[in-house]
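Note that one protein chain of the assembly has been removed; the remaining protein chains are unaltered in position.
Which chain is which? They are A, B, C, D and E, in the order written, and residues in each are numbered from 1.
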Amino acid sequence: MSYYPLGIVKKNIVRADRAAVEKLSRFGVATLHEAMGRVGLMKTYMRPIYTGAHVCGPAVTVLLQPGDNWMMHVAAEQLTTGDVVVAACTTDNEDGFFGDLLATSFRARGALGLIIDGGVRDVKDLTEMDFPVFSRAVNAKGTVKATLGSVNIPVVCAGAMVHPGDVVIADADGVVVVPAAMAQQVADAAEAREALEAEKRAKLAAGVLGLDMYKMREPLERAGLKYID
Amino acid sequence: MSYYPLGIVKKNIVRADRAAVEKLSRFGVATLHEAMGRVGLMKTYMRPIYTGAHVCGPAVTVLLQPGDNWMMHVAAEQLTTGDVVVAACTTDNEDGFFGDLLATSFRARGALGLIIDGGVRDVKDLTEMDFPVFSRAVNAKGTVKATLGSVNIPVVCAGAMVHPGDVVIADADGVVVVPAAMAQQVADAAEAREALEAEKRAKLAAGVLGLDMYKMREPLERAGLKYID
Amino acid sequence: MSYYPLGIVKKNIVRADRAAVEKLSRFGVATLHEAMGRVGLMKTYMRPIYTGAHVCGPAVTVLLQPGDNWMMHVAAEQLTTGDVVVAACTTDNEDGFFGDLLATSFRARGALGLIIDGGVRDVKDLTEMDFPVFSRAVNAKGTVKATLGSVNIPVVCAGAMVHPGDVVIADADGVVVVPAAMAQQVADAAEAREALEAEKRAKLAAGVLGLDMYKMREPLERAGLKYID
Amino acid sequence: MSYYPLGIVKKNIVRADRAAVEKLSRFGVATLHEAMGRVGLMKTYMRPIYTGAHVCGPAVTVLLQPGDNWMMHVAAEQLTTGDVVVAACTTDNEDGFFGDLLATSFRARGALGLIIDGGVRDVKDLTEMDFPVFSRAVNAKGTVKATLGSVNIPVVCAGAMVHPGDVVIADADGVVVVPAAMAQQVADAAEAREALEAEKRAKLAAGVLGLDMYKMREPLERAGLKYID
Amino acid sequence: MSYYPLGIVKKNIVRADRAAVEKLSRFGVATLHEAMGRVGLMKTYMRPIYTGAHVCGPAVTVLLQPGDNWMMHVAAEQLTTGDVVVAACTTDNEDGFFGDLLATSFRARGALGLIIDGGVRDVKDLTEMDFPVFSRAVNAKGTVKATLGSVNIPVVCAGAMVHPGDVVIADADGVVVVPAAMAQQVADAAEAREALEAEKRAKLAAGVLGLDMYKMREPLERAGLKYID
Partner (left out) sequence: MSYYPLGIVKKNIVRADRAAVEKLSRFGVATLHEAMGRVGLMKTYMRPIYTGAHVCGPAVTVLLQPGDNWMMHVAAEQLTTGDVVVAACTTDNEDGFFGDLLATSFRARGALGLIIDGGVRDVKDLTEMDFPVFSRAVNAKGTVKATLGSVNIPVVCAGAMVHPGDVVIADADGVVVVPAAMAQQVADAAEAREALEAEKRAKLAAGVLGLDMYKMREPLERAGLKYID
């Protein structure tokens, strides 16, 4: 009865263009967030479970119920090579919805990683598998399989809207969502941005001040900044 | 460049049907959330600034920048009688984006109240005006007017997706969002639900146990529940 | 298999002595916590849902699963006049486990109130019923009935150990647990303490300093306190 | 050995000018914070223990140790009519450092209220006494008297710097600190500000938009705001 | 006067069977929590101070006062080879109760590690010593030695009940408590569980879906799950 009802699995989703996804994977989250126009970022409580974790791919979305990971198994069947699972929950809940068994299954189905607004466990195993997970918590507590959520409906995950097929990119700086339709455009913008940054970096490294490079002195003065001794 | 870009004001939005809104206003948030199929609820940190605050109406959405309430003034012009302003922010920020002056302006434009994933101030005045506000914080700190956000784009507010024109209902139990297209359907479902609840309440008040009324004894036994002395 | 296993309902519990409970009910939580020797207090996030809420009685304990209030219905059957329900959860979860229907049922069974390390809803109704609830959150979100917890096992609720039958007292200052076997002793100690406090209050009101009344000047000097101009 | 060492009581402090304090007491915290130039506000977790609490006066500062309120008694002796006690702690701690006995003593010494970055208890009694307290928590847990802090040294309380003698004003919007030397100037600025606000309020109530009243249309357009249908 | 009074040191405690402890040490926390029947887990804020920290042993419990580590020294004397110290506090407090000196002492007495619902310091030294600590915070702030707590009484540590002699196991997934009397039983259950998991892992790695392996398709359909295109 709702827009995004519970108890639904959407089988066919349109994933972002493969080449665009590949191009997006070359850039960091901070750059992509800028290239997006500063929208689409998840909350900062989403952290990698090990240093160096990085993932980029089209999202298969899951809406979980608290303390219940039934839908994770349903999602596994919908996975295709290169997918990233994005799991939201109907409430704030940090139970351990995911561990090394599910990671094994997801990987066997081609998934590259997991973004989950909840807890995960078997962190040592996941690290050894080099299976990247970004989560809000680590939690040994397991879950039941009793209540329906949904798979491949739009979800709000850690404050960001994610539609199935959107590109999700996660690294040490956080997690950003690029709408499927914008993937190429954002990748191109990120590329342009990086080129510019290299130039700026060189100047700043040479001792040029941002004040001069960005021509800030005049606007600062106009805003009323006063230098005193 | 993004789906929901910054720097945009959408002037014409389709508000939920007026009669449906009126009908929705008769029900509490807990009932409506159930009638929705248990989706659409904002996070529990959204609290009324005074006891008894209650509001229901179609949403005019605002996306704010941290420490900046410029867009609130832009939103004022888009208000129509009966609207509820729903303000999200591009980041977690509890500054005082709203006070009695803006409330005066919003009311003059016909707005019924405010839902804001940020801070508000002049709480005493707002209470005396009986202008209902649901916010994540009370904060005396004012804001600047320097950076563009947007008005009437879809926003994620306190974890819930809100499209302009959706119905937002807030009371002591929290804030729920009913998509415009579902307003009548949800109102009807809430009505049916309330009728059922009255019956149940009478039985429970008479001492009938939920165990019997909901026929739970058998499923509990099947699940393995054991009674010991 | 565990000490306090899931899936258990203990039917016969030993409640604290009725007269002792009655005597305990005359004292505030701060006084009782002192009289206990400064143990047994729940975390400060446990707050009354309305101003003036107060409750005192022997505990019927419930261990809930996240997003699931099945055990609340099981607990209802175990209630006796004067009981206070103390509900813990196997994880941090703020879902709305309890509303006016359950309150109606609990009251019909004789329960005086609820202490819950979770969320509640129908706050306006509960306030009108004057049914005292102390909770960690208000949350319109309802729960399912799918997974077993337990009733009348020892639980850790908001950081405090509670055995079934212990006396739980809650007021504006918080929630304290008095072991059943100590109820009379704590009530007597609280009474003695209150008598002393009246005396002290009179002295302090007359302008006598705590420094002198408690003879602190000498120990402060010994500890090295220095007065400067 | 430190700037603001432990174990010190400064006896003679310079309180803000009495007339300026009186004038400051007429304005709300939000107005005063603006009049200060938007500095000096405490964190938003500082809340009144009852609705309507309001206090204004020169600060007598206390630096407490966790779980220890010894210095509160030392501070009592330093109080003069009209003072407000501002209590900070050497660490984050929400124990109940203050209750109705200390309030009786403080009031007998002339103090008007308490601002404490910690917990308080006996909230019902304090409310009946109408003794305004702004705190970060309510906590029944009492404290020991074993370790030295200081009285009337500069403290950081809830994120704000407070020197003894500064004026502290607290109401429903929060707590603001006005340096003693600026008291008159800030009071005058607040007065001017309030006059302006009355004018603005009248215009906004008449339906004038902030967009026009503040002449925002041109800067918004320059910033790139786009109106779409 | 209380059940678990302050000011007590229990000298003789019954530690879990040595062989059972040794067997428990072979399993991870997530596995043991399952084997326990999903009880006994501490809150997820308890984190290792360095990657790879792991500890297993019978608990010597300590109840600390805020900002005071006196009882840690009292506990040192009660330690025996293989023990793990479990430190709770009478209130929420993140002071640095423990550093490299105490670690040196604990190790000299045979202790294997520390679980503390508080802060620790000298993290670099502790890491170099490879002394495993699981804590809620890192905090350079030292503590005083002025107020009595207790040693070897039952404590609630990070939400879990711990009796002296219970086995405490901590790794990257968190901290779990196994009652002494259940140590062998839980170790055996964990062993059985691990065997099963190896089988499941192999199947899942081969691409078998959990949906099939766990025979979930039929219950999902019965629960109403709908597949759409």
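We take it that contacts are C-beta pairs under 8 Å (C-beta built on N, C-alpha and C of every residue); 3 or more make two chains touch, one makes a residue touch a chain.
Being a predicted model, the structure only gives us computed values, none of them experimental.
Engineer: Wait, the hidden chain, what does it touch out of the ones we have here?
Structural biologist: Every shown chain touched by the left-out chain: A, B, D, E.
Engineer: Among the options E:27, E:70 or E:97, which residue touches the chain absent from this view?
Structural biologist: Going through E:27, E:70 or E:97 one by one, E:70 is the residue touching the chain not shown.
Engineer: Check the options A:11, A:26 or A:201 and report the residue that touches the missing chain.
Structural biologist: Answering carefully, the residue with contact to the hidden chain is A:201.
Engineer: Please output the residues of chain A touching the missing chain, sorted low to high.
Structural biologist: 28-30, 33-34, 38, 41, 44, 47, 171-174, 176, 197, 200-201, 204-207, 209-211, 214, 216, 220, 223-229
Engineer: Suppose we count only contacts with the excluded chain; which residues of chain E make the list?
Structural biologist: Chain E touches the chain not shown through residues 7-12, 70, 72-74, 76-77, 94, 96, 99-102, 104-105, 107-109, 119, 121-124, 127, 137-142, 145, 147-148.
Engineer: For chain B, which residues lie in contact with the unshown chain of the complex?
Structural biologist: On the side of chain B, residues 65-68, 90-95, 139, 141, 144, 146-147 touch the unshown chain.
Here, only the chains that are shown with their structure count from here on.
Engineer: Which chains, if any, touch chain A and chain C both?
Structural biologist: A chain counts here if it touches both chain A and chain C, which gives B, E.
Engineer: Taking contacts as defined above, which has more of them, A-B or B-C?
Structural biologist: B-C
Engineer: Measuring between Cα centroids, which chain is at the maximum distance from chain B?
Structural biologist: Farthest from chain B by mean C-alpha position: E.
Engineer: Copies chain B and chain D touch; is their interface built from the same residue numbers (over half shared) or different ones?
Structural biologist: different
Engineer: I'd like to verify one number: the distance from the centre of chain C to the centre of chain D, where each centre is the average of its C-alpha atoms, in whole angstrom.
Structural biologist: For chain C versus chain D, the centre distance works out to 31 Å.
Engineer: Taking each residue of chain E in turn, which ones touch at least two of the other chains?
Structural biologist: 38, 90, 92
Engineer: What graph shape do the protein chains here make by touch: line, ring, star, complete or other?
Structural biologist: Basically it's none of the tidy shapes, so other.
Engineer: Go through the chains and record each pair that touches.
Structural biologist: The list of touching pairs comes to A-B, A-C, A-E, B-C, B-D, C-D, C-E, D-E.
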